[in-house]
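This report concerns only the one structure given below.
What you see is the complex with one protein chain gone and the rest in place.
Going in written order, the chains are labelled A, B and C, and every chain counts its residues from 1.
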Amino acid sequence: MWKDFPFYPEQASTIAQPVDLLYFFLVAVSAFFALLISVLIVVFASKYRASRPNPVSAHIVGSNKLEVIWTVIPLGLTMIMFAWGTVLFFDQSRMPPDAMQFTLTGKQWMWKVQHPSGQREINDLHVPIHKACTFTMTSEDVIHSYYIPVFRTKQDVVPGRYSQLWFEATKLGTFDIFCAEYCGTKHSQMTGKVTVMSQEDYERWLSGAVANETPVQAGERLFTALRCITCHNATSTARGPNLAGQFGKEVELASGAKVIFDADYVHESILNPTAKTVTGFQAGLMPTYQGQVKEEDILSLIAFLKTYGATTPAAGAPAK
Amino acid sequence: MKSTVLTPPAPAAHPPQIAKAKTNYLTADFGWKSWLFTVDHKRIAVLYLVSIMVFFLIGGTFAILMRGELLTPKGDLFDADTYNKLFTMHGVVMIFFFLIPSIPAVLGNFLVPIMIGTKDLAFPKINLLSWYIYLVGGGATLYVAISGGIDTGWTFYAPYSSTYANTNVAGAAIAVFVTGFSSILTGLNFIVTIHKMRAPGMTWFRMPLFLWAQYATSLIMIMGTPVLAITVLLLALERTFHIGIFDPALGGDPVLFQHLFWFYSHPAVYIMILPGMGVVSEIVACFSKKPMFGYHFIAFSSLAIAIFGFVVWGHHMFVSGQSAYAGFVFSFLTMLVAIPSAVKVFNWIATLYKGQVSLETPMLYALGFIGLFTIGGVTGLFLAVMGLDRHVHDTYFVVAHFHYVMVGGMVMAFMGGMHFWWSKMFGRMYPEAMAQFAAVVIFVGFNFTFFPQFILGYMGMPRRYHQYNVEFQTLNVLSSAGASILGMGFLMTIAYFVWSLKWGKPAPQNPFGAKGLEWERAPSPPPTYNFEEGDKIIVTEDAYAYTSEEPAVIAAHEVKK
Amino acid sequence: MSDHAHSTYGLVHHFDDLEQQKETGTLGMWSFLITEVLFFGGLFGAYAVYRSQFPDAFQVASAQLKVGLGAINTIVLICSSVTMALGVHAAQKGSKNGIILGLIGTLVFGAAFLVVKYFEYKEKWDHGLIPGYHFNSHGTFDSLHAGPAQMYFALYFVMTGMHAFHMVIGMILMFWLIAKARKNYFREGHYALIENFGLYWHFVDIVWIFLFPLLYLVGAHSGAGGAHHG
Partner (left out) sequence: MSGHHIVSVKLYFGVFFALCALTFLTYWTALHDYGAFNTPLALAIAGVKAALVILFFMHAKYSSKLTQLFAFAGFFWLAILLVFTLQDFMTRDLLPFYFWPKA
């Protein structure tokens, strides 16, 4: 009968089982304390009831020993929960290096996904099984939250910024995608289905769908079309820093601060180039591309910059 | 009638003590002016009681309508916009106009001066002003509800609220802004009163724990509320003039709004629960006829909660785009703030041990509070553990958790406190058997309503959903059914309370044999200046002196056996 | 501590003695100032976050302010604080005329501050620097800085506006206090009202002490725009 009344959703990703284990641990601790307290209330309330013959209250005002015990034990338990949960969370927050790179844009009230191979989908998502998939996500309007319960994962999608999420599906089937952050009228209809397929089915599905250029290809095309390479090259007279092989590395700014050359940095530098100028280069040379490039274009450029330098050494040797 | 027939009242004709005994704060003066311009803290408490009950009924109506909609997976009772307005208005009304002022402004206002043995709060006029500010804020909220409503959720997250919503966000922001000052003034009044107006002999560690809780609550009110005020003001400005402060197009960060919002709104959760803990401490000690176990620990845990409560707000934002390291810090501190709450629960239980426990209505509510708050508290840990929060954040699990704390905790404590001090406030007893029945109905209805939501949440149903998947229906129907039981319980309670005002048994000064100045020195109801004229309050014993040192030897002896 | 020369003049019914009443008022005022610190604190928080994110834009935007005017206003406000302190001093000494003189001085300096502020605001208005849909209508900022510069000016106007609002409230209260002082209300040691008002006024001064470097001085050394007075 538990099949009809499940207490947890299907476990369809690598992270699902560890999350459920932690959940069961917390449920067990909670149940223990809830039960302990209920039993103590019932026992004390009946054993020491005022209606018993000759009731008398004992003069007990406290016990430091007991206070220490019931401070230390819950503290120990919560520290276990904290450590366990934090390890899980950090694992979920750090993107696996050799994963399939999806991009995702949320808008009222739909999810727009692009596959590494260039296919686009709206609301629905097809992913191969046993393959880590990372999502670089942003929003065109308000905050949304990409939530797939069976994968036990969720991440807010914030306008003007990039957030990331990854999972590795472990179960074939079709599952729900929800928007978990309230986003307006049709918030409850901003849903979709994720279909987990075998590698062959996924490839068949890809070939059946209309193939666009991949984000990397689109990014490379834009990189050329926008003439980025004119300044951002490896020559000694280059007016901008060479971008090849830079993604994910630390760069030093004119202000002396250091930032990670990541999606947010790329986004900011394209729309607001003077915000964080790399040391040794003149600020204000680069024009803003605000209004010229769309959010999805920037996502493509990011996808390209991730591979740039690694796959096209001819375009410019890595900086150091 | 001829004026010559009238004779001026001759006070000398009556023996003075009888005349005095008959005049209490309710009968001291008559007419609407005597209420609207009163500076008597007890009358202001009654004004607050009436007004928060109005908002409680309004907020409750929104809740019942929502549960009606959620009976079926399809959105068939209301359209999506109406539903979104319903849950927003439910949240705004219940939080800002019921939960936050409930115990502080009603029971706190009534009891703080009496419990410390003084005539009034430090600033009586400011106290009245706070009620008027509350009314203005409440009126503005009702106006917003009628004129287009508001559909952002009570959290007002930008940029939806600042740019995209088509409802009266600016109006609601101003309403919340205004109401905040009512809360600030109440808190300020309590802090100063407790510091400066205690009767001779009423040292800090002789104060009833209710006062410690009120003091801690007041700290949060004056430290947190101003930040909310400026945040919603910025939101209203952004909304009206598009100044750009939370606008991502200009480089603004919507997550900043969340930081500023939760800087208040997380501690506000403690505004909503700490006074409840204070009430429960009073009730548990009285109905166990035993001194509070670990008095100092309960007192200091209130302060610890108030202070640590300010550095945990980021646990609402683990998946918001906040940095993982900030989440790490906030998660850790949240674990620490759980400890003082646990300490309180264990101390309450230990107080029952070897006492004389009687289960009158206030005690039923207090014991219900301890159980439900425990569940509400430990499920809070699920949300504070980052790895788990990624799954349960913004699902019905959250909804269930905070209703266990807010309704299972605060509302239970409020009900317990109202039953406990009802006789003191109005001089009449509530009907005991009926009240015990209603308490059980509320307890059962509450659990039916909110327990299924824990499962719904873990199954993945997001909150604020107008439509939902078919597989969630069973649990939702259960929840809606429970809500109707809960609603009946509340209506029953309100009905017999109103009934008792006229037909209830006249109350003795101390019907429960409780300790404390309000029971031992003040009549029911108290006169305008709280104590009989000429009754100089000098406190000589600790709070909850239900037992004396004498039987301690026996008790210690028994413990050893 | 209350000595017997003190009558019960001004004692409100629910206090035991004047000493308690006075301490209560003082503590109430300090509690209120805590709320004020945190009220402005939300704005300082927003400022800190955006300043750290857009240091360059804030520098360029700040250069649009007239540092000289800000500095003059700082001195003006310090003067008003001194006259306020002298007013309280007079109250402690029981000098009715001293109180009135102190309050009038404070009022005059406060008014001078607001006049300067008016001209500053007007200049921003004339240059299209009011945040909103028409911000930067004169093209003061290039498209790179326009967004964060608007946020800077949003903060500038809300922070200085809230500060000016507090001053206006204070000045209204001063008229009331002067009227009371003329009726010799503050006598026999019953001057807590003046003292507490003084605390409020000094707090307003403190807010400005922080606003001045944070808003005016950010771009002073960059030399961009009209940073230098005269």
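One rule holds for everything that comes next: contacts are C-beta pairs under 8 Å (C-beta built on N, C-alpha and C of every residue); 3 or more make two chains touch, one makes a residue touch a chain.
Only a predicted model underlies this, so the values are computations on that prediction, with no experimental measurement involved.
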Chains shown that the absent chain touches, full complex: A, B, C
Among B:N84, B:Q322, B:N447 or B:S480, the residue in touch with the chain that has been omitted: B:Q322
Among A:S255, A:T279 or A:Q292, the residue in touch with the chain that has been omitted: A:S255
Touching residue (missing chain; options C:S52, C:N97 or C:N184): C:S52
Touch list for chain B against the chain that is not drawn: 195, 223, 227, 253, 255-256, 259-260, 263, 310-311, 313-314, 322-326, 329-330
Touch list for chain C against the chain that is not drawn: 1, 22-23, 26-27, 30-31, 33-34, 36-38, 41-42, 44-45, 48-49, 52-53, 67, 71, 74-75, 78-79, 81-82, 84-86, 89, 92-93, 192, 195, 198-199, 202-203, 205-206, 209-210, 212-214, 216-218, 220-222
Residues belonging to chain A that touch the chain removed from view: 87, 89-91, 93-94, 96, 255-256, 259-260, 262, 264-265
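Rule of thumb we're sticking to: only the chains that are shown with their structure count from here on.
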Top-ranked pair of chains - ranking by C-beta pairs in contact: A-B
Inter-chain centre distance, chain A versus chain C - centres from mean C-alpha coordinates, in Å: 45
Gap in Å, rounded to a whole number, between the CA centres of chain B and chain A: 36
Of all residues in chain B, the ones touching two or more other chains: 249, 251-253
Interface hub residues of chain A, defined as touching at least two other chains: 272
Residue ranges of chain C in contact with chain A within the complex: 53-57, 143-145, 147-148
In the complex, chain B residues that touch chain C: 118-120, 122-124, 184, 188-189, 191-192, 195-197, 222-227, 229-231, 233-234, 237, 241-245, 249-253, 256, 259-260, 263, 529
Complex contact set, residues of chain B against chain A: 75, 80-81, 84, 151-153, 157, 159-160, 163-165, 248-249, 251-255, 288-297, 318-321, 324, 327-328, 331-332, 335-336, 338-339, 342-343, 345-347, 349-350, 352-359, 367, 370-371, 374-375, 378-379, 381-382, 385-391, 393-395, 455, 458-460, 462-469, 474, 546-552, 554-555, 558-559
